[in-house]
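Take this structure, written in structure tokens, and hold onto it; I'll ask about it next.
All protein chains but one are shown at their positions in the complex.
Labels for the chains are A and B, by order of writing; each one numbers its residues from 1.
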Amino acid sequence: MKKFLEISLALMLTIGLLGGCGAKEEAKVPEGSTLSGKIVIAGSTSVQPLSEELADAFTEKYPEVSIEVQGGGSSVGVKSAKEKIADMGASSRAVKESEKEYGLTEYVIAKDGIAVVVNPSNKVDDLSLEQIKKIFTGAITNWKEVGGADKEITVVSREDGSGTRGAFVEITKVLDENGEGKKIDNTTKNALVQPSTGAVKQTVANTPDAIGYISMGGMDDTVKDVKVEGVSATEENAKAGTYKISRPFLYLTNGEESEVVKKYMEFVLNEGQEIVKEEFISVK
Amino acid sequence: MKIHEKIIETILFICAAIATLSVLLITVFIFKEGLPVLKSYGVFNFIFGKTWSPTNEQFGALPMIMGSISVTLGALVIGVPMGIACAIFLAEIAPKSVVKIFKPAVELLAGIPSVVYGFFGLAVVVPIIRTNILPIIQKFNPDANTSGYSILGGAIILAVMILPTIVNISENAIKAVPFEYKQGSLALGASHFETITKVIIPAAKSGIITSIVLGMGRAVGETMAVILITGNMPKVPGSVLDSVATLTGTIAMEMGYAGPMHQRALFATGIILFVFIMMLNIIASTTLKRVGRG
Partner (left out) sequence: MHVVGKLSVKKPIFNRPKKKTNIKEKIAYICIYAVALITMLALISIIGYVLLNGIQHINLEFFTQEPRSMGRKGGIFSIIVGTIYLTIVSIAIATPIGIGAAIYLTEYAKENKLIKIIRFGTETLAGIPSIIFGLFGFVFFVIFLGFRWSILSGGLTLAIMILPTLIRTTEESIKTVPNSLREGSLALGATKWQTIVKVVLPSSIPGILTGLILGIGRAIGETAAIMLTAGSSLGIPESIMDPTRTMSVHVYLLASEGLSKEKTFATASVLIIFVLIINLSANMVANKYIKKLI
């Protein structure tokens, strides 16, 4: 047992020492001409794939810099920028009124179109904003009412609070003022709720009568996108403004920015836009 | 020598206390975050409100409470008989060579990550419910409809997930029954099966109940697998084919994107979950005592 105690003590010490090392490494100061240091980006899972790509490209250019990209969600992004747990917060929704008071600096780094998708077996391929609104509020419950087969519609939505949902309900007017002038999200209670773009896509791909909405960057041929008001969901149309459903991707910083963060921001807003273009809509 | 022993005892006591201290810390923290919402919205409105729509500032948690309860009950209905049968099989019936394969298999079941269960449920169980089970049910009830994302699917996967907990602890309890009990029963002319049902299981009751309570805890608390399978529809369910949102699933899904008020409401949901678990434990420990006395 003594041995056992010794081993566990040794382990504890090692852990402590490792911890110490970690702290030291983090204190690295950027020196002279070669840029070095560490950036922690945290927040929206929708922005995460893009951030990873941008970080890869940036660290290729400046090998001394290390960038960590964390998920968590847009609110985690806002919170970690506010608490300074991360150097940058990432958000896929506009900063809320109640969060404005934190005084964070906002950068729009990209725009993301939201595609309305159905199962590939579905014959319906064009819907008006009004029809979409009625489907998602539960006023229309059968595909035959919008020119499809006589099948009950399975509505797939994102979770309450999601940036994608926030943007979608606002543009389609699912979010509407009630009698007292308060804005109410009228998404039908009979909607399946899935927590991510991938999960919505998978649900729609697996369920013949489903309809959902996903980030345009996540589109592939397992689901079919429908035209909205006769306009198909492409990046060109979204950028031109003819395709109406899109939302911003934000980076948030709090107070004085370090040299590395400034350089990274500059990179993202200029050269980085080439990477943005691959799947999202550039802001340049 | 004595001082030496005393020090060891103190260190061991501290070890034993750490778990409880953690519970205290977690409790304080969750109540601190969640209580303000419960107070301002009203405990009654929160628990019995039927509409969960945080962006509209409607925090009725009843759909999720019912969701968690229904999925958990479903899992218990399937999982408890299976688990106890497996425990009896392992402890009393199976030949040694079978035990050698079966026991590691059950342990392996416990080792499979919940994410993997979730994907299996999503990719295999959900479609089976929609395409194979639904037509059978429709023969009896033509109005039945389901997307496959349902209480049933969640219950099936959760039942498998809680099996190891029930099997392991029940088996240990059955094995801990003194050998003399069994000898006595057999000597009195009871068959092996009678001995199992009339002597061994009653004697192992407290362990079996503990295993069920722990299994229930795992079912209530499971998050990732449930998110993927039950469809997360915040609506009080009407049948086992309906989609439901659970307490854990809602917290996990919405936490990341919640605004400040919404986040506190999710902590309030956490309080409900917490109280639920506490009640389970109190029930379990009083049953244990009663069984002990009897």
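Here is the rule we go by: a contact is a pair of C-beta atoms (placed from the backbone, for glycine too) under 8 Å apart; a residue touches a chain by one contact, two chains touch by 3 or more.
Keep in mind the model is a prediction, meaning the values are calculated, not measured.
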Checklist line | Chain not shown, its touching partners among those shown | finding: A, B
Next item on the list: List the residues of chain B that touch the chain left out of this view.
Entry: 1, 4-5, 8-9, 11-26, 29-30, 33, 81-82, 85-86, 88-89, 93-96, 102, 104-117, 119-120, 123-124, 160, 163, 168-169, 172, 175-176, 179, 182, 186, 191-193, 213-214, 217, 220-224, 228, 248, 251-252, 255, 267, 270, 273-274, 277-278, 280-281, 284-285
Checklist line | Missing-partner contacts on chain A, residue numbers | finding: 1-2, 4-5, 8, 11-12, 15, 18-19, 21-23, 25-26, 40, 42, 45, 48-49, 52-53, 56, 66, 68-72, 83, 85, 195-199, 201-202, 218, 220
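Please note the rule applied: only the chains that are shown with their structure count from here on.
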Note to self: Between chain A and chain B, what distance separates the C-alpha centroids? Give it in angstrom.
What the structure shows: 32
Next item on the list: Spell out the residues on chain B that touch chain A in their complex, using ranges where they run on.
Entry: 51-56, 122, 126-127, 130, 145, 147-149, 227-228, 231-235, 243, 245, 250, 252-263
Check: In their complex, what parts of chain A are in touch with chain B?
Finding: 44-45, 71-76, 93, 96, 98-99, 152, 154, 159-163, 166, 184-185, 189-195, 199, 202-203, 206-207, 209-210
